[in-house]
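One protein chain is absent from this view; the other protein chains keep their places.
Our next item is subunit A:
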Amino acid sequence: MTIKSLEELIKIREGAQKKVNLRQSGDDGEDIIEILVGMATCGIAAGARETLHAIIEEINHREIKNIRVVPVGCLGYCHSEPVIQVNIPGEEPILYGKVDSNKAKEIIHHHILGGNILKDSVLINTFQRA
């Protein structure tokens, strides 16, 4: 196919951007929301990989920008794996426990987009950001 106008180019660009978004977000600095997913042995055994996939899919589906999902090592809460931590700039970091795929989607919907913390799933919220 050939591009015959600026609009067509921008349309192609939007499609292409989805594939490379995660490379850009890292360089923008301060306003990035971070989701850290505990991916140690216990986390993976408890299903952290499925959780990670669900998060990525949901972010992509809802076209959320300025966010990055980082797999990290053991967060030390093996009893509640999979564990994820949500860091929103200017807010206290929130640590969620027993996050399966559905819970992950809820967190994105209610917490990241809606601004409401899912109190029932919070493990702890009084510690310094990792």
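Note that in this section a residue touches a chain if its C-beta (ideal position, glycine included) is under 8 Å from a C-beta of that chain, and two chains touch if they have at least 3 such contacts; residues count from 1.
As a working rule, contacts and distances are computed from a predicted model.
Visitor: Hey, which one's the missing chain according to UniProt: "Phosphoenolpyruvate-protein phosphotransferase", "4Fe-4S dicluster domain-containing protein", "ABC transporter substrate-binding protein" or "NADP-reducing hydrogenase subunit HndC"?
Guide: Hidden chain identified via UniProt as "NADP-reducing hydrogenase subunit HndC".
Visitor: Considering the whole complex, which of A:69, A:88 or A:117 touches the chain not shown?
Guide: Checking the options A:69, A:88 or A:117, the one contacting the hidden chain is A:69.
Visitor: Which subunit A residues touch the hidden chain?
Guide: Touch with the absent chain occurs at residues 1-6, 9-10, 12-13, 15-20, 22-27, 37-41, 44, 52-53, 56-57, 60, 68-73.
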